[in-house]
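One structure below.
Only one protein chain is missing from this complex, and each of the others stays in its spot.
Just so it is clear, A and B label the chains in written order, and each chain counts residues from 1 on its own.
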Amino acid sequence: MMESGPLTGPVPTDGTADGTHPRSAALSGVPAKPNPADAKGEIDGTFWRRFVFRRPLAALILQRLGLSVGLLFAVSLMIFGGIEALPGDFATTYLGQSATPQAVENIRKDLGLDKPWSERYLSWLGGAVQGDFGTSWASKNSVGEQIGKRLGNSLFLAFFAAIVSVPLAVGLGMLAVQFRNRLPDKIINVVSLAAISLPEFFVGYLLIMFFAVKFGVATFPATVYDSMSFTERLSAIALPVATLVLVVLAHMMRMTRAAILNVMSSAYVETAELKGLGMFRIIARHAAPNAVAPVINVIALNLAYLVVGVVVVEVVFVYPGMGQYMVDAVTVRDMPVVQACGLIFAAFYIFLNMAADIIAILANPRLRHPR
Amino acid sequence: MPESSSAKNMLLSVRNLKIEATSYPPGEPPKTVTLVEGVSFDLEKGKVLGLIGESGAGKSTIGLSALAYGRGGVRITGGQALLDGKDILTLDKNGIRSIRGARVCYVAQSAAAAFNPAHRLGDQVIEASLRHGIMNREEAKKRALYLFRVLGLPNPETFGDRYPHQVSGGQLQRAMTAMALCPNPELIVFDEPTTALDVTTQIDVLAAIKHAIEETHTAALYITHDLAVVAQISDDIMVLRHGKTVEYGTTQQIIEAPKEDYTRALVSVRQTKRDEAPDQTGTQLKIEHISAGYANGFKVLHDVSMHLPKGQTLAIVGESGSGKSTLARVITGLLPPTEGRITFEGKELPRALKGRSNDELRRIQMIYQMADTAMNPRQTVRDIVGRPLSFYFGMHGAKKTARVKELLDQIEMGTRFLDRYPAELSGGQKQRVAIARALAAEPELILCDEPTSALDPLVAEGILNLLLKLQEETAVSYVFITHDIAIVRAIADSVAVMHRGKLVRFGPKSKVLAPPFDDYTDLLLKSVPEMEIGWLERVLKTRRMESAGN
């Protein structure tokens, strides 16, 4: 984007959106190329070095997988240990101001807070790996069971939001490229700039106001329960899905546009044009193979954002998912629930970022076909 | 004009071409500039026309008009381009498409960027032939194989199975030529195809291109900034400047009897020669057994030794990857050597930058290749040149300003440049300011890292003459790093030839540049194009004889 000479038109900076996007850029992008010195030098050394040289692709992916697992472990440590390190005593907070020392002592024992934290961490982590997150302090229910139900609901919501928003975003992004610097592109640019500035809850209530209250064509609140049929569920989640779509659409579209523009302005697309190829052939054969990776990367990153976006949307629509569960738990300081939800959200986030990275690695012909 | 040619053999006839471009500076009304005006030429079947000029002369833009193509906001707004008598500029989209990649093909300066990284070379080479229905897959593959052979590519049978990143730059450039030749076009536009290559690679690619277009009887527009290169390959030459024709004639006339001053200057530009200093006994700078490498263990320099007497010029010559720039970094202390030592004025220099005193730093200054990035874009000329004055000599106020003005006079730039920013200067002016900054420190040695290679030839010559003048005035020594033998001839007293991190040859210029040669120096010297028709054939002939003799 930065090489535009004085003769090219203005290049809209699509980076605007990126900053507000809670994604981990550290995890995106292609990892550094294998060291040229290693490649040139003799390749005895350790097994890993030989492996990196022979199968750079597999090595990079393994490396990335390992990094994600390590990161997840560190995050679990941070979520558990960080909370321990912060000031404030749960027992006191839990009982409120009327706490007698005896009652505090009892509750600490009840919740297992009297044991050393390393012991509690290990048993918590051990449980978490098997899906057992302990019991909620507030409701005394099993956290794992609750999450089991609610996670499904949240994924249901996110899945449909993704199904609608991904093709729409990619389509609009391509449209913007096709009409670059002309009216449709400018309109899309301004509208998407506005859209990334809208808070989720504003979009949500706006939709409720119009579609549920004024026209009565949608339902609110978006409650779902076990006995509902599939179509009933779909109609219940129509508004929350629409909200999520509006929220991620602008982002995904702007990033798609930037990714495609980058490819379309490359020298090899010019070569294809100078070969006298048709527009369709240029796009399908020369642009697409190089644009697919960045676009899929964009999608994966936005899906990660979607997983977080459900938190607010679930609260707005009183939808029984993970996000609402977590927010409720935070208000009553129900720590086992907060920890469990935090870990699961982080895991999804890390997983999708990792997927984005691995796709970028797989799409790089330099890595797929080493010298 | 070259002698009139019969209309029957005429392939491309460009008449009164006018090309404009529109730029859209943000927040300002769009600006339209004329890039090319009133350019006309004729190209017969099977002939080569060289388009030559400095950057901004419009030569690439003219070349692309033969494909009815404009880059970015570039539009062809006037004139005709008659291909076999038919104006291609008036064709519709499909008409243009049927010409591109079939009758007229294009070879870009950077083949590395122009090949699609996602596909195999072979598929890309034959694509245009297949899509235009010129041949079927079998025929196209056979032709590609034939072209790979003609162009001297290694393992022609399997070369097409490789991906672009798996072959070298010189090979890619030849593969791109094969791609252009594959559909059997009538005309190929070569856009600086050898500029990005090292000289020893350039001669091979040049020879391959010449051989291939002769073999296939294809006509060509050959675009370059290097008159010596174009003299080897073209029948006619057109000299361009600021989008207008300066002179147009046969290659022989342009090289041997140029009519215009500008052309004369271009022809004679590389012919400055200076005799070396007769006495080369002293040693101001002494480099002894230097080895150096990077933190990852990659060794760049192996046991390099050389020395330089006070007030003289040592040219270090080599191609990319020879370690010549690394040696400069070692001398400055930016990259501490792993072995060896550097003595300056009889005192050993601390290896690393941090260990050197300000006075030691002051005495060795540096000039970079890209003056653009070597100067802070947020500082004015006054600040840039003035900083060493206040830093080393504590000057300020009127005294400092007076000295800055004096330095600007010395580099032949007026005081009106005092408050300009680097972005407001031309390339040559920027390099002059960089020289003034170095002079401000009153150094005893200036390291020049390819200071002229990014400049147009006439501007570069101005800089070289300035450096020579300054050496006479201030008795400063130069270590001059370059890849260009012509520059070595022009300014050096002693020469060091480097290859792959090793010193190949070192001594007074008259000895180093005279036989008997070692293999590498021989190859290097013979690869430098000379402003002489028939040079390429002569070199290739002696090469063949040598290999036959072996």
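Definition applied: contacts are C-beta pairs under 8 Å (C-beta built on N, C-alpha and C of every residue); 3 or more make two chains touch, one makes a residue touch a chain.
Basically, contacts and distances are computed from a predicted model.
Q: Just by its UniProt name, which of "Peptide/nickel transport system permease protein", "Acyl-CoA dehydrogenase", "Heptaprenyl diphosphate synthase component 1" or "Heme exporter protein B" is the chain not shown in this complex?
A: Record says "Peptide/nickel transport system permease protein".
Q: Of the residues listed, B:S13, B:T332, B:S477 or B:S494, which one is in contact with the missing chain?
A: Considering all chains, including the one not shown, the answer is B:T332.
Q: Which of B:A374, B:M395 or B:L524 sits in contact with the chain that's absent?
A: Looking across B:A374, B:M395 or B:L524, the contact with the absent chain belongs to B:A374.
Q: Of the residues B:A423, B:A475 or B:A514, which one touches the chain left out of the display?
A: Only one listed residue reaches the unshown chain, and that is B:A423.
Q: By the contact definition given up top, give the residues of chain A that touch the hidden chain.
A: Considering the whole complex, chain A reaches the absent chain at 1-6, 8, 10-13, 15-16, 19-20, 22, 24-27, 71, 74-75, 78-79, 82-83, 86-88, 190, 193-194, 196-202, 205-206, 208-209, 212-214, 220, 304, 307-308, 311-312, 315-316, 326-327, 329-331, 333, 335, 338-339, 341-342, 345-346, 349-350, 353.
Q: Considering the whole complex rather than only what is displayed, give the residues of chain B touching the chain that is not shown.
A: For chain B, the residues touching the absent chain are 25-28, 332-334, 353, 356, 358, 361-362, 365-366, 368, 370, 372-378, 387-388, 391, 423, 437, 441.
The criterion applied here is as follows: only the chains that are shown with their structure count from here on.
Q: Please tell me the distance, in whole Å, between the geometric centres of chain A and chain B computed from their C-alpha atoms.
A: About 47 Å, centre to centre.
Q: Please output the residues of chain A touching chain B within their complex, sorted ascending.
A: Chain A residues touching chain B: 5-10, 35-38, 40-41, 181, 266-268, 270-278, 281, 285-286, 289-290, 365-366, 369, 371.
Q: Can you list the chain B residues touching chain A in their complex?
A: Going by the criterion above, the answer is residues 21, 23-26, 67, 69, 71-74, 96-102, 105-106, 108, 110, 113-119, 127-128, 131-132, 163, 165-166, 294, 296-298.
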